[in-house]
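The following block contains the structure, expressed as structure tokens.
Only one protein chain is missing; all other protein chains are in place.
On to chain A.
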Amino acid sequence: MENLDYQDGNALAGPLSEIFTLDVTTAHGTCAGCGRRGALAELRVYGPEPGLVARCPGCEEVVLTLVRGPKDAWLDLRGSVSLRIPITE
């Protein structure tokens, strides 16, 4: 079995739950690099240190970074065109 140096996007669920009340790993986004659409859970997540770096499984461009300091979190959605977030009423 290939020794992968990343995890799938489900690894974002815990860290992002500090910021969002919804589980955004089920949200669908569009990669700004290649236009691929998919759930955040499909991203390739590197880290956790010095920060989580989630890359598109299609083109490997950075979709999202999350840096957690002692007092602040920095969420950078630099490679995401938009997120469609399912909201259950």
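Following the convention adopted for this analysis, a contact is a pair of C-beta atoms (placed from the backbone, for glycine too) under 8 Å apart; a residue touches a chain by one contact, two chains touch by 3 or more; residues count from 1.
Heads up, the rule we're going with is that contacts and distances are computed from a predicted model.
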| item | value |
| --- | --- |
| Per UniProt, the name of the complex member that is left out, chosen from "Xanthine dehydrogenase family protein molybdopterin-binding subunit", "Phosphoribosylformylglycinamidine synthase subunit PurS", "Secreted protein" or "Sulfite oxidase-like oxidoreductase" | "Sulfite oxidase-like oxidoreductase" |
| Touching residues (missing chain, whole complex) on chain A | 5-6, 46-47, 49-51, 53, 55, 60-62, 65, 67, 69-70, 72-74, 76, 78 |
